[in-house]
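Every protein chain of the complex appears in place save one, which is left out.
Up next is chain A:
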Amino acid sequence: KMVVLRINSELFTLTYGSLVAQLLQDYENVEDVNKQLERMGYNIGIRLIEDFLARTGSGRCYDFRDTAEKIQSGFKIFLGITPSITNWSPGGDEFSLCFETNPLTEFVELPDNYSNLKYCNILPGVLRGACEMVQMEIACWFVQDQLKNDNVTELRVKYSLYRCL
């Protein structure tokens, strides 16, 4: 049986911090950094989904509410946090994940000149990549960010296409 090693989340927080800082050095344009983070997240997501499925043995989603719950449990498994699922759109094709705490931003203060930086933009990428591998296309973006003095961090997830197998 595989032993799951737990690591201190601070190590992860700091590693992610140095990744973002390095990207800011490499690309002077903040928009490019946002884009790179999303792309990296996507590449992580298309691999991470297999780990999630192998570990949880969960089946296919036939409703976006199932998807929301599975994404929530994914956050629990990989980041140790449980975001709340809120703000369902009337059509049931859009919801928000609200983070009270976010391990990625634990020690972070955003300088004024980086006000356009989406610090956690790796997360939307991960979600998009992971869902794409199970034949579901979603769009995902931040609407609120604690780093930008909002009360919570809110990640909006929108269903865009389901590819029937």
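Quick note on the criterion: contacts are C-beta pairs under 8 Å (C-beta built on N, C-alpha and C of every residue); 3 or more make two chains touch, one makes a residue touch a chain; residues count from 1.
Heads up, the rule we're going with is that contacts and distances are computed from a predicted model.
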| request: Consult the UniProt record of the chain that does not appear here and report its protein name from "Trafficking protein particle complex subunit", "Electron transfer flavoprotein subunit alpha", "Dynein light chain roadblock" or "Lymphocyte antigen 86". | output: "Trafficking protein particle complex subunit"
| remark: chain A residues touching the chain left out here are 1-2, 46-51, 53-55, 57, 59-60, 133-134, 165
